[in-house]
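Handing you this structure, nothing more for now.
Here the complex is missing a single protein chain, while all its other protein chains stay put.
Chain naming follows the written order as A and B, and within any one chain the residues start at number 1.
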Amino acid sequence: MAPSTSSTVTLNINGEKHTLSVDHRTTLLDALRERLDLTGTKKGCDQGQCGACTVLVDGRRSVSCLQLAVASDGREITTVEGVADGDRLHPVQQAFLDLDGFQCGYCTPGQICSAIAVIEEHAAGWPSAVTEDVRPDAGPPPLTPEEIKERMSGNLCRCGAYVQIAEAVARAAAETRSENRNETEGAAA
Amino acid sequence: MREFDYRRADDVSGAVALLGADPDARYLGGGTNLVDLMKTGVERPARLVDVRTLPLDRIEPADDGGLRIGATVTNSDLAAHPLVRDRYPALAQAVLAGASGQLRNMATVGGNLLQRTRCGYFTDVTRPCNKRVPGSGCPALTGEHHNHAVLGASDHCVAVHPSDMGVALAAFDAVVSYETADGPGELALADFYLPVGDTPHRETALPPGALVTGVTLPPLPVAARSRYRKVRERASYAFAIGSVAAALDVSDGVVRDARLAFGAVASRPWRARAAERVLTGAPATAEYFAAAADAELAAARPLPDNGYKVTLMRNLVVAVLSELAEEAAR
């Protein structure tokens, strides 16, 4: 097969399929922003050092600046534009809005995508670098402010809204837990 | 970034064939290091062979009680795996201490081992660097080097290996398996990274074109009582300035078995065998822990601005081993 420098890919973004031809050099981030007009995902450093470009890829948070678009072919991608339920904000978005978990707003989409994943990762029992005992017998760690901050540390906020962001993540996590509980109880009934 | 060809491999032999003997081709895993290096111009591949979707994403217990970890297992899955957390807790801790949640979701085990140094001269293509351009010189020797190597370096390169995961793997006698066109092979982690010498651009003992397929951890009861401690210049999301992976088996106040490795002090994860020799059979006290650290650090050759690392590593060894000894006594 002769070398080729571009490919046609299908990106499944927020439940919608987009087929486009991409220069192999194009990152997922640039494909979103420059090709698909999905500019909610931000470019802060383009080097995986700030987290502003965080999206969910197959349900897992990833930095889209270090992911090539061509390597994203066929994967399920969720951006900040796709986390709300119609007009109803995602609990994480609502908590950021209510508790002022941002200032300039540029890191915010990445923080929100990351926070959604943090809540899921924690619910799945994943330990973190500040989890005292990572052994499975120790059980899942409670989602303390310290745990939230460590897990969110891949998202820089130069405005320094960290205190309010951590509060927002805690509130959204508590809401998610109670929602899940209600669902479980509803199913049991 | 120049234009490049991109191929996605379906299986291991196909990946090796796609790469062939082309020196301008690279395997692409999670891309967290390679794509960054392509943006800074350090890497200019003509072809990428995407190996991320290869069926190497399993963590399986080996019959002998060890673990086999596929090369495309993500850092996140490695750290979350119950067997890793149970049998080799320091490995889970080391992985969790690295990078960020996002990067750990992307980065693979194979890529982590092969990641390049974060030395600022290496990543700046306008500066000399013997690792990037052999023979061009090493500005770190007389320039910025407060986070450079104190062990095993040479006049040609003082860069450090950035991996946290590798430090725990080094402590636990991991073996790296790989595939080439001529068939599979294995390298003990102790032999995986080459000494710096006058060839800092040659980093591993992998044959040309080899694809790392996995890492095997031997059964190691002592690893169940292990710990990773990392010191960095902010509380999270930063590379280490010094780290320790340690495992300790203590009974009746005496060290029966010990594993110790250092991070961020050398061109490779640094297995501290001299320290282990001092520890084995010694009383589990701070005094002997310090003596063990000193035995290892006797070989340190600090530069003007990184001598603090010798103090740091000594203190870290004593602190981490003391914590493990206290836990054992409980």
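By our rule, a contact is a pair of C-beta atoms (placed from the backbone, for glycine too) under 8 Å apart; a residue touches a chain by one contact, two chains touch by 3 or more.
Throughout what follows, contacts and distances are computed from a predicted model.
Undergrad: Could you tell me which of "Oligopeptide transport system permease protein", "Cytochrome c556", "Oxidoreductase" or "ATP synthase subunit b" is the UniProt name of the chain missing from the displayed complex?
TA: The chain we cannot see is, by its UniProt record, "Oxidoreductase".
Undergrad: Sort through A:11, A:56, A:157 or A:173 and give me the one touching the missing partner chain.
TA: Touches the omitted chain: A:157.
Undergrad: With respect to the chain omitted from the figure, which of A:7, A:64 or A:79 is a touching residue?
TA: Within the whole complex, the residue contacting the unshown chain is A:79.
Undergrad: Residue by residue, what part of subunit B touches the chain that was omitted?
TA: Those residues of subunit B that touch the unshown chain are 1-3, 40-41, 118, 120-121, 123-124, 126-127, 139, 142-144, 146, 231-239, 241-242, 305-306, 308, 311-312, 315-316, 318-319.
Undergrad: For subunit A, which residues touch the unseen chain?
TA: 23, 25-26, 30, 33-34, 37-47, 49-50, 52, 79-81, 84, 89, 93-94, 96-98, 100, 102-109, 112, 130, 146, 148-150, 152-153, 155-166
Just so it is clear, only the chains that are shown with their structure count from here on.
Undergrad: For subunit A and subunit B, let me know how many angstrom lie between their CA-based centres, rounded off.
TA: 27
Undergrad: Give the list of subunit A residues in touch with subunit B in this complex.
TA: Per the stated touch rule, the residues are 1, 3-5, 7, 23-25, 27, 46-48, 51, 54, 57, 60-63, 66-68, 70-71, 73, 114, 117-118, 121, 124-129, 131, 133-137, 149-151, 153-156.
Undergrad: Show which residues of subunit B lie in contact with subunit A when the two form their complex.
TA: 1, 3-8, 28, 30-32, 35-36, 39-40, 46-48, 50, 52, 76, 79-80, 82, 85-86, 89, 92-93, 96-97, 99-103, 105-106, 230, 235-237
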